[in-house]
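Worksheet for the structure shown next.
Only one protein chain is missing; all other protein chains are in place.
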Amino acid sequence: MILAVTAIALLVAMALTLVRALLGPSIFDRILAVNTFGTKIVLFLGVYGFLTNRPDFLDIALVYALINFISTLAVLRFFESGQLVMPKDKESR
Amino acid sequence: MINIILLGFLAVVAIAVAMMRDLFAIVMLFGIYSLLTAGIFVSLDAVDVAFTEAAVGAGISTILILSTLALTSREEKQPTHSFLLPLLVVLVTGATLVYGTLDMPAFSDPEAPVHQHVAPHYLNQAEQETGVPNIVTAVLASYRSYDTMGEVTVIFTAGIAVLLLLSAFRHHEDEASNLNDLSHHPVLRYIARLMIPFILLFALYVQFHGDYGPGGGFQAGVIFAAGFILYGLVVGIDKTRQMFSESKLHWLMASGLLLYIGVGIVSLLLGGEFLNYNVFAADPLKGQHWGIFLVELGVGITVTATMISVFLAFSEVRRSE
Amino acid sequence: MWDILVSYCSDALLITGSFLSLTFAIGLLRFPDFYTRMHAAGVSDTLCAGLIVLGLVLQAGISLVTLKLLFILLFLWFTSPTASFALARAAHRAGYRVSEQEEVASSNS
Partner (left out) sequence: MKHSLLLTALLVLFWLALSGHYVAFTLILGVLSIALVMWLNRKMHISDEKVMPPLLLLRLPRYWAWLLLEIIKSNIHVAIKIWQPRLDIQPQFKKIPSPWKRDVTRVVHANSITLTPGTVTVMVDKDTLLVHSLTDETMQALESPEMKEQLEKLERFQ
């Protein structure tokens, strides 16, 4: 019961994060949303594994926990090496 | 229920991706797309597929697409032609496909033709015939090992093709490699060095436990390569190159595939059919075990080497201004 | 008796975790610029993940699953701030500023 509530809460949080990913406005907001979405999915998979009594989903959660941050490092690397042009969609306030 | 929600998210992301012109943002949204796909596969009980999606999506795809993006421009070009014809084609194709699904048996209908052919045999006999509790692995590496050999060949060939294409852009000066890593960040360097041993060991666990749970050579290869890509990103491309010279990597790429084919040839020589592992030991179950183990190892080696060499090749490439 | 207590604890942890994850998702929408949103997002990775994972641990009882969950948590706590840092660094490096006044670079310890 409580597990189901947690799963639903995570789904709602995922939806809100998705909104942020779509709205942007800057590319960094989107990356941030993707990272958060990743954590939410990891937690969701864990909870869902318990909900359906199959905790072997934990291996998938473990993959994300171990290697999901590499792609963010790759983003930083490309900004540092100047291979990617600076984002144009800077928020002007 | 959960499937529908996740599928809804997926559709929203897909439409957003189609509307956007900023390729960098699209790459990032594909991250969410991949996460959602993994989630859907899990809720459809296809844990092995979800695992592959997770490993590839988290570890490799974003990095490789970003590398490609660095070679092109960030903005998608405005289409020069009208979108009406393509839209029409898509709509007609889509409508045909939807019409086609009307004749399909209901989802998880036990009377469906797909469940009448070899599937019941696999489901009922796999454990007795191969001794492997994870049926996906039994099908992949034993019953359908021809197909899997084809897949490994595809990865090998695709890797070679990418390397050949990139070789046209490669600059071997050291300035290219110096600019490319993050070794001057103490935090990143430290955390990466702390994590890499665990990532590598996790990859090996995935490699060797495909018999029991989700996993196998494909996933393990990707995770293992992700460990070295992290090393290359943060500790240094040149250091990675010291460990994996180009010729060594090419040799490894081929040796994985050769190991796979070799298993088949040995099984022929021992008097069985090609890739029938029963002949490897007096007890057919033991033979299956060894066969699957070796074949998966071949897959893992080829995938790892291909991923690392593609990554290294990309990091030597600079856009010609 | 003990079982009931553990199950209540687990429920409480899960509920708090879900509440926090919702809270910070709202923060992600409400805050005005990238750096402030970052505070909302980074958080859900730490305490929220910790609470939910601990809730699951209590459900699972002492087993291999517990150990796996704890490893997940440990790795998440090492990697997620690192990813946040890399992202903040990239934004700063790319010249993303909210407004010039906020750039107070004075160090008074």
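Order as written gives the chain letters A, B and C; numbering starts at 1 within each chain.
Simple rule for what comes next: contacts are C-beta pairs under 8 Å (C-beta built on N, C-alpha and C of every residue); 3 or more make two chains touch, one makes a residue touch a chain.
As the structure is a computational prediction, the values presented were derived from the model and not from experiment.
A.B. asks: I'd like the shown chains that the missing chain touches, ordered by label.
C.D. replies: B, C
A.B. asks: Can you work out which residue in B:Tyr122, B:Phe156 or B:Phe202 touches the chain that's missing from view?
C.D. replies: Within the whole complex, the residue contacting the unshown chain is B:Phe202.
A.B. asks: State which residues belonging to chain B touch the missing partner chain.
C.D. replies: Residues touching the hidden chain, for chain B, are 185-187, 190-191, 193-194, 196-198, 200-202, 204-205, 208-209, 212, 231, 235, 239, 243.
A.B. asks: In the complete complex, which positions of chain C touch the hidden chain?
C.D. replies: Given the touch definition above, chain C has residues 20, 23-24, 26-27, 30-33, 35-36, 38-40, 42-43, 46-47, 64, 67-68, 71, 77-78, 81-82, 84-85, 88-89, 92, 98, 102-107, 109 touching the missing chain.
Just so we're on the same page, only the chains that are shown with their structure count from here on.
A.B. asks: Compute the distance, rounded to whole Å, between the mean C-alpha positions of chain B and chain C.
C.D. replies: Roughly 29 Å separates the two chain centres.
A.B. asks: Quick check: how many Å separate the C-alpha centres of chain A and chain B?
C.D. replies: Here the centre of chain B sits 20 Å away from the centre of chain A.
A.B. asks: Which residues does chain A have that touch at least 2 chains other than itself?
C.D. replies: 14, 31, 33, 62, 66, 68, 73, 75-76, 80, 87
A.B. asks: Using the touch definition from the top, which residues of chain C touch two or more other chains?
C.D. replies: Only 75, 79, 82, 86, 89 qualify.
A.B. asks: Sort out for me which residues of chain C touch chain B in the complex.
C.D. replies: 75, 78-79, 82, 85-86, 89
A.B. asks: Using the touch definition up top, name the residues of chain C that touch chain A in the complex.
C.D. replies: For this pair, the touching residues of chain C are 10-11, 14-15, 17-19, 21-22, 24-26, 28-29, 32-34, 37-38, 41, 44-45, 48-49, 52-53, 55-56, 59-60, 65, 68-69, 71-72, 75-76, 79-80, 82-84, 86-87, 89-91, 93-96, 98-99.
A.B. asks: Would you tell me which residues of chain A are touching chain B in their complex?
C.D. replies: For this pair, the touching residues of chain A are 7, 11, 14-15, 18, 21-22, 24, 27, 30-31, 33-34, 37-38, 41, 44-45, 48, 54, 56-57, 59-60, 62-64, 66-68, 70-71, 73-78, 80-85, 87, 89.
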